[in-house]
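Every protein chain but one is kept in place in this view of the complex.
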Amino acid sequence: MIIIERSSLDRLFEKIKTAGYKLIGPTIRDDAVVYDELNSTNDLPIGWTDEQDGGKYRLVKRNDNSLFGYVVGPQSWKRFLNPPLQRLWQAKRLDNKIETIPEQAENTKYAFIGVRSCELNAILIQDKVFIGGEFVNSSYQKRRKDNLIIAVNCTISGGTCFCVSMNTGPKVKEAFDLALTEVITHNEHYFLVETGSESGKNLLEDIPQRTASQDEINTGEELIKKTSDSMGRSLDTNNIKELLFNSFDHTQWDKVASRCLSCANCTMVCPTCFCTTVEDVTDLSGNIAERWQKWDSCFTLDFSYIHGGSIRSSVKSRYRQWMTHKLSTWFDQFGTSGCVGCGRCITWCPVAIDITEEVRVIRESDNLLTISKEEKSDGIA
Amino acid sequence: MDVMIPQSYRIQRVIKETHDTFTLELKPPEDPGKFIFSAGQFNMLYLFGIGEVPISISGDPSKIETLIHTIRAVGTITKQMSKLKKGDLIGVRGPFGSHWPVKEAIGNDVVIIAGGIGLAPLRPTIYKILSMRQQFGKIILLYGTRTPADILFRRELEKLRSRLDIDIFVTVDHATPVWKGNVGVVTTLIQRSHFDPFNTTAMICGPEIMMRYTISELTRRDVKSENIFVSMERNMKCAVGFCGHCQYGTKFICKDGPVFNYEQIKDLFGKREL
Partner (left out) sequence: MESLERILQEHSFVKDLSNEHVKLIVGCAKNVVFEPEKYFFKEDQEASEFYIIRSGKVALEIYTPEYGPITIQTLGEGDVLGWSWLIPPYLWRFDARAVELTRAIALDGKCLRGKCEQDPKLGYELMKSLTNVFEQRLYAMRLQLLDIYNLRSTN
C-alpha cells in the first residue's frame, strides 16, 4: 500500500490523459454529482457531500476540501459503457441492392475515476450480460477492454446505501487498476493507494509517493469500517430468490402499484439495468436506413407488446417484473443478484418507493401468511 | 455490433397461403447459397428502413439452398412484408433460439399439435421426423384453425395424409356449409387420438391459450410434463439476449427458447402478466 498526497493527484490525472484516455469522473452539474470529462482535480465536487433519502437528493457543503466526500448521483458508468443512444449500423439501398455499413470501432479509451465498489460490481454484472454469454456485444467489449478503473473506497455512507447487505462494498475487492482511500484531517490530506493491475502499477511510476505506515493503513481501514457500520438501508437477502419467485400473487404488489408512477426513473439510474430498444429509421429519400439502439425500460407499457396487446399491461405487473428480475430471476439468468445496493432507485423515485422496504414487507407478511394458513386448518372442525 | 447487422436475402417466390398469411422463399446471398438451421429456430426479418420482426423458419431443414418463412400479416411490419414481390430484398439475422426435440423423441410416438399459424414453426420438424420415419412410433398431427379458409399448407397436408404412416386430423372452430371435416377445438382431437402417453413426445405451437388447454388435456391423458414441448412468444428487439424485452420469468425467449420443455417452465406458464 502506498500513499499519494492530495497535491500529487493532478499529476496522476495528467498521466492518464497523456496515455490517451478520456478521463471521466464525478463533477457537479444541475445540483447533482454527475459523471463527465474532467480536466483536473478542480472539476471534482471539492468540499461537497450529499444527503439522500427516499425521493430526496441534496448537495450540502462540507467543512473540508475532500474530493470524494459524497456517494453516488443519478448517473452511473453504464452511460459510457453502453451509451443511451448508439447507432448500430447504416445501410444504403441502390439499384435493388443493399449495402450495410457497420459502425467504425470507437477509438476512445475511457478512464473512470471515482468508481465506488457498488458501481464496480455493477460493471462486472453488466460484463456478464454483454460479454459473458453466447453472443458478445462487441462495442461494449471494446470499451471495457481499454477501460481504466480508478476506484474509490467510500469513507462516507449514503442515506439510501445498502452495499453491505448486497455484499458489494464499501471496499473494492477486484477488477480495478487502482483503488484510492481518501484520508483528510485538519492538517493532512492524502490517499492510500492499492494497486490492482499492471496498468495501475505503471500509472504510479514517477508520481510522488511513499509507503504507507501501518497506522495509516489502519486509519484507512477504520474509515471504511465506519462506512460499513453506517449504511442508510439494509436488505435481508436470505433466500430472496425463492421468496420473490414464490410471491407472485402477494398483495404487496397491488399496494406498491398504487404508488408507482411507472416513470422509469429507477431503471434509468440503476447501474445494472441494461434493457434497450431498437429503432429503424430512414432519411427522406428512403434509400438510407439506420438502426439505432436506445435505452429502454420495462416500466413502459409497450415494452412487452406482442400483436394484440402488452403482456404486462398493469403497473403492478411491471413493478413486480422489475423488482423480481433485479433481486430474484437475475440469479437464474446470470448467477448473481442484479442489485448492488447503491440506493439510487430509492433516492430518485419521485414517490420514494424503497426496494428494501418492499422486500421487508413481503418477507414479514410471507411468514404471517404461512402462520395464518396453519391456524385456519387447525380451527374449524 | 455485428450480431445486429442483417444480411440481404432475395425473394425467389411469394406464395399467398390464406387471406392474411403468405410464404416467402428466400435465396441466401452467397453462391452457392446455404442457410443451416434446426427445426423450431427463428430469424429476425428486416424490412429496409421499417423494422424487424422475429419469424420462425418454416422450411425443410435438409433443403439448405432456400430459406422459407411463413408469415401472418398482423402488424405494421408484417403487413408491409405481405406486399413484397419476387426479386425484392429482405434482411435476415439468425438463426436464433432452441429447437424441437427430434433426437429426444426417437423411439417414441410423436404427437404434434398446431393451432393457426402455429403449424408454420412445426412444419420443419414434421419434415425432419418423416425423413427418419422408422425411428419413431406413431406420428400424429392435430391441427386446429379458425375456419376452413385458414388452413395452411392444405395441399401439402393432403399429400402427407396419403402417406399411410402419419395420422393427420384437422379441425376448425367455425365451419362453413361445405366443410365436411371436424368442428370443435383442437383438444377434442386429442381425446380421439391413440398414442401411448408414457412413450410420447408432444410438440405444441399456437396461441398461448390454445397451448394451455392442450397441455391440460395431454396431462389428463397421462403425458408427463417432461415429454411436452411448447414454443413461446414474447416481444423481441435484439434476439441475442441484450435488450431484455423477451424475458419470461427466469428465461429469455430468444436464448433459452422459443422451444421449451414444459417441465422447465411449468412454474411460469399460465402466470398472468408474466
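A and B label the chains in the order they appear, each numbered from 1.
Basically, a residue touches a chain if its C-beta (ideal position, glycine included) is under 8 Å from a C-beta of that chain, and two chains touch if they have at least 3 such contacts.
Because the structure is a prediction, the values reported are computed rather than measured.
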Considering the complete complex, of B:38, B:82 or B:188, the missing chain is touched by B:188
For the chain left out of this view, which of B:146, B:163 or B:271 touches it? B:146
Where the missing chain touches subunit B, by residue: 115-116, 145-146, 150, 171, 173-177, 179-185, 187-188, 191-192, 206-207, 209-210, 213
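Assume only the chains that are shown with their structure count from here on.
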Subunit A to subunit B: how many Å between their CA centres? 40
Residues of subunit A touching subunit B in their complex? 88-89, 91, 93, 96-98, 100, 102-103, 129-130, 133-139, 245, 248, 274-278, 280-282, 286, 289, 291, 293, 296, 298, 303-307, 311-314, 316-317, 321, 325, 329, 332-333
Which positions of subunit B touch subunit A when the two form their complex? 1-6, 8, 46, 48-52, 74-75, 87-89, 91, 233-235, 237-238, 240-245, 247, 249-252, 255, 267, 271-274
